[in-house]
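A single protein chain has been removed from this complex, and every other one stays in its place.
Chains here go by letter, A and B, matching the order in which they are written, and residues are numbered from 1 within each.
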Amino acid sequence: MGKFFELQFLTGHIHYLLFIVLMMTGLFIVVDKTNLVKKIIGLNIFQVSVFMFYVSIGKVTDGTAPIFPMDSNYHVDQAAMQTILYSNPLPHVLILTAIVVE
Amino acid sequence: MIDTFTNTVLFVMLVLTALAIVRMERLFAVVMLSSVFSLLSALLFVTLDAVDVAFTEAAVGAGISTVLMLGTIALTKPEAKRPRHTAFVPLIVVCVTGAALVYGTLDMPAFGSPDAPAQTHVGPDYLSRTPIDIDVPNAVTAILGSYRGFDTLGETAVVFTAGIGVLLLLSGLRRRREDEDEEI
Partner (left out) sequence: MIFHHLILRVVTKLLVGTIILFALYVQFHGDFSPGGGFQAGVIMAVAFILYGIVFSLEAAKKVFPEWLVHKLSALGVLIYAGTGIVTMILGYDFLDYDAFSPLHPTHGQHWGLLIIEFGVGVTVTGVMVAIYYAFAGRPPCISDEEW
């Protein structure tokens, strides 16, 4: 129980709490308001914060966007790409599908 | 250092926009604020290294969604009625759900850790295989189109079906109204 209040644990997990705050704001608009347009916008807020929660799982510290450098022949520069740290592209793919479908 | 500062500022603006949407009653302002919310969340996606997702969110959320919402409130009234009940029970529900979710995230991996389970199996494998198999610089397009192309076919079919559904619902009503006018 004590390890939950160490500084390293808190700084590594504070973003989950922040995204849950946004989710709960969206949920509050859906539950409390009676106007249908406001309910839909509250659902939109909930949806976007769920996407942010999911994409933050794929982030690697000091990583960059998963786009490889090109050489002069418009192919991927395989020598240069080995030295760069990339973020995980798989959550981005899944969330792209989710955004368009919703 | 500047990274954390950017994230914090963006996040505070997001929370303020969401709280303003909760309090406002005039629907035009609420729709405009939701467009601002989508744009700010697109910026936050960029700081999370998800540039394709940010592009799509800005285009779909701040573009199409706003236009369709404005079209909707042009067909209904421009003010929302103030709710007659107190906000006590929804607040309790929301707090309980939030506490349960926070309890669920306690044993999730820390932010950006390279040895999280999400980074160990398929992700780095796709990243290393893409220059050899497909030779395309944008890894997200390569995964979307080639490694997971079947899912994208299903997604396109879903977009098409949604379009057909909207057309069925909205234009059928117009024809019935035109028939009634002809009878009169």
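Simple rule for what comes next: a residue touches a chain if its C-beta (ideal position, glycine included) is under 8 Å from a C-beta of that chain, and two chains touch if they have at least 3 such contacts.
Quantities reported herein were computed from a predicted structural model and do not represent experimental measurements.
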_Contact set of the excluded chain (shown chains only)_ = A, B
*Touching the left-out chain: which of B:A18, B:L40, B:V94 or B:A142?*
B:A142
*asked:* By the contact criterion defined above, which parts of chain B meet the unshown chain? Give residue numbers in ascending order.
replied: 28, 51-52, 54-56, 59-60, 63-64, 67-68, 71-72, 74-78, 133-138, 140-142, 144-146, 149-150, 152-153, 156-157, 159-160, 162-164, 166-167, 170-171, 174
*Quickly run down the residues of chain A that touch the omitted chain.*
65, 67, 70, 74-75, 96, 100
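Going forward, only the chains that are shown with their structure count from here on.
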*Touching residues on chain A, where the partner in the complex is chain B*: 4, 8-9, 11-13, 15-18, 20-29, 31-35, 37-38, 40-42, 44-45, 48-49, 51-52, 55-61, 63-70, 75-76, 78, 81, 86-93, 95-97, 99-101
_So in the complex, the part of chain B that touches chain A is made up of which residues?_
11, 14-15, 18-19, 21-22, 27, 30-31, 34, 37-38, 41, 44-45, 48-53, 56-57, 60-61, 65, 69, 72-73, 76, 80-81, 83, 87, 90-91, 93-95, 97-98, 101-102, 105-106, 108-114, 116, 118-119, 122-124, 126-127, 130-132, 135-140, 143-144, 148, 151-152, 155, 158-159, 162
